[in-house]
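Here it is, the structure, as structure tokens.
With one protein chain removed, the remaining protein chains of the complex are shown where they sit.
We just call them A, B and C in the order they show up, numbering each chain from 1.
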């Protein structure tokens, strides 16, 4: 009954098998191996983007920060939802990688920026000439920090505003697969067809040990990304082991199956706890935030449940519950039973 | 017959087994798991340093750059051998992580700084008051870029000079195990007993997929290192998979066995090629640089040998040859035969 | 009738005279001249701070950014009022100088943070362990961006909250003299007696060509400030010409007279325009923000008035009006007459 995070789950056996297969003999380092080339090619196919540049890194923070540093100058403002991971949970990594850009937190509704709030922020930043920071980039997180999902149309509505100001658009897809299966959109629909220039295509929260792909739809600055990756210590010498994981993950659409399972368990969990818990946001993917009666934490922990408590109003308790590919129906049902008891 | 690098070899089966063992059920993220704690404790024992802070990262560049940024301010000079990896092969990562420190290349002899050349550099840097950069830190690479090895005494002679100026001392131990088995020194003798404050304890070039430990003997700044690691995107969420590798590697001194095998194969190779090749530096660990007659590259490649050609004088050829734990006697003998043919 | 800014005014004749006096013969560079030493000493007296370190620079942005970089690490949060100059009008200079700190805009009331809003921000930042930025520093602007003034008590109430969290406190005193004469406080009361560690003591907006002093009450890190100043290109080689201006400005409390004149003209202006304009904030020093009827801008400009229009609600107009030492009663009265016409 571990609902603490999608990064507490083990790795699916198919991924372990892919690692074992890749561990056969010698392979050139730093991505100059056939497996890396193969995975790059497969990711281009997944995104229907034959020209895209694909670069693997080991963490989501690295993927996001490298992508933002590529598209936003040091004197730029990065527009993001106020609670976005890049703004709240990366210890200033985007500021470090960009050499000091300013993150502008746009108010969100259930984790989603609206065209109105983004338009307001765009209108009020970069308007003081040389004195203020300039508009730099837009970054959108999907699945959001609130566990909600943007549709491709919702993304397009935001990128249209940004692009009208000349801004490049980044998608933080740490839970990209969960967003895809939640909406039924294709990777292309969710990204470049909706105005996205560069994606952090996340594998870590969806079953991999630690692999993310930075997918750059216009490859013109791919070499700069490679230099930035190396310079940040994120060029893996034994790249084949990152590639192997993503290769196994793409086989037979395993990555989508894993996300589908995680989302399904979240839906089951949401239904099960509904009588006893109040959702703080719509449950649309594999993460939910709920409030319940004071005293519930103790009871659930006694039953062996793990999750992060969240900030709650006086007299209540709140929790973040995350499901993953490895969450079982039994886990969910035991949790629901413990909550109901 | 792959002598291109120690990062082209596969992973020993014991490491794969350790990964599989670690892949059992849930574990808290970001290093808050029992396996990470266990590995940190074991590394402290290996270094006979019960107070040391131990932080795992995935690449040597990250380990070096984080360590240097911890001990050297932006206006500091990092003294290193002129050809050191930090100076030549990290695309400016130390400059990035330190926010602009200046690397001062100290001339070396077969890759080793001497007390004289270091003393000269120390005397001529930081001597112009506010106008020039200040002395910041010393970093020593062992095994050196030339494949030679410092003894603990040789390290102590350098750190004594640096410490007399108040400088902290870092050891880039990307091939630390190879240096240990070459000298018979213990980890403690090679590091803190010889005046080293912080070590990049390398696993990647010695059989791991990509794991290095930053070992900080004075843990007072451990929290700052954690913040810098996170901020650089080098805090692995699923840390157990880094820890697992190092755990399996420490079992039964596997790490030393792997290095001993690599060094032994280098010695065999050096002996075998001696009639046909001129060493550029003493062969003391698992890497050698040799010159041979023009035309040799073609012959060796035709025989299936892989390695990096090196800069050679007109009319000659040169090569870097690196052995690893997976190099076999048969590989070596085939290479020697091809060279001799 | 120039009310555009206090930086559009000329330099008082006493300052020009001081420059001429200083231009006599040779003087050692980089602050190693007697006049710089004399001014440093006088500033220490002004602040009743015999131990303080005093460093001159040419711009307020430099003073603020150097001070913040001295006290806040790259992974720190700088708490400031949301509209503060450091946050809105320095094109990210604090982020540049600090190597990527994050400015946290605390909501203000008429430009002033309250203990409540600051306490909320302090409680919600630095609370997510290694994942978020850490609390770094507090910076307070006095006179505020809204033209209002903090009393020493109001400053002490804010610094007490910050210091309880271990944070150093900076005062952006670009209009420090105006705040002093508005409150009757002494420099010591407004700064170190109220919990301030470092001040940007501004001369430029109060009659100098471009001179600010960074005053560091605990001089332990003075050398670091010197290195940062040099490294940022802010160590003037001919420092005597900066020192000379400040020396002339301190003579006979000229600096306070200039501020008193500016504030008096602002009060006269505020009284004069009261029948025709609505103040957006209390007028407490030498800057005011007002709303008036649509069409007023055209009339005033036709009369020769200069000032910055401000954002206004539909159907209205707004303006920022700033007075300086050189504003005359005649200027004010002509402006009032034009407005009233």
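Heads up, the rule we're going with is that contacts are C-beta pairs under 8 Å (C-beta built on N, C-alpha and C of every residue); 3 or more make two chains touch, one makes a residue touch a chain.
What you are looking at is a predicted structure, and each value in this text was computed from that prediction instead of being measured.
Undergrad: Write down which of C:82, C:157 or C:209 is the residue touching the left-out chain.
TA: Checking the options C:82, C:157 or C:209, the one contacting the hidden chain is C:209.
Undergrad: Can you work out which residue in C:293, C:306 or C:338 touches the chain that's missing from view?
TA: C:306
Undergrad: Thinking of the whole complex, not just what is shown, which of C:92, C:173 or C:248 touches the missing chain?
TA: C:92
Undergrad: Out of B:41, B:128 or B:328, which residue would touch the omitted chain in the full complex?
TA: Missing-chain contact among the listed residues: B:128.
Undergrad: Please identify which residue in A:15, A:80, A:199 or A:235 touches the non-displayed chain.
TA: The one listed residue touching the chain not shown is A:235.
Undergrad: Please give every residue of subunit A in contact with the chain that is not shown.
TA: Touch with the absent chain occurs at residues 30, 73-75, 99, 130-131, 134, 224, 226-228, 230-231, 235.
Undergrad: Going by the touch rule given at the top, which residues of subunit B touch the chain that is not shown?
TA: With respect to the unshown chain, the touching residues of subunit B are 74-75, 88-92, 95-96, 98-103, 128, 130-133.
Undergrad: Against the chain that's been left off, what residues of subunit C make contact? List them.
TA: For subunit C, the residues touching the absent chain are 2, 4-5, 7-11, 16, 19-20, 23-29, 57-63, 65-66, 90-93, 96-97, 204-205, 209-210, 227, 230-238, 241, 306, 326.
The definition used in the following text is that only the chains that are shown with their structure count from here on.
Undergrad: Among all chains, which one's averaged Cα position is nearest the averaged Cα position of every protein chain shown?
TA: A
Undergrad: Going by C-alpha centroids, which chain is farthest from subunit C? Tell me that one.
TA: The most distant chain relative to subunit C turns out to be B.
Undergrad: Take the average of all CA coordinates in subunit A, do the same for subunit C, and state the distance between these two points in whole angstrom.
TA: 42
Undergrad: Averaging over Cα atoms per chain, report the distance between subunit B and subunit C in Å.
TA: The computed centroid separation for subunit B versus subunit C comes out at 50 Å.
Undergrad: I'd like to verify one number: the distance from the centre of subunit A to the centre of subunit B, where each centre is the average of its C-alpha atoms, in whole angstrom.
TA: Computed from C-alpha means, the inter-chain centre distance equals 33 Å.
Undergrad: On subunit A, where are the residues touching two or more other chains?
TA: 90-92, 96
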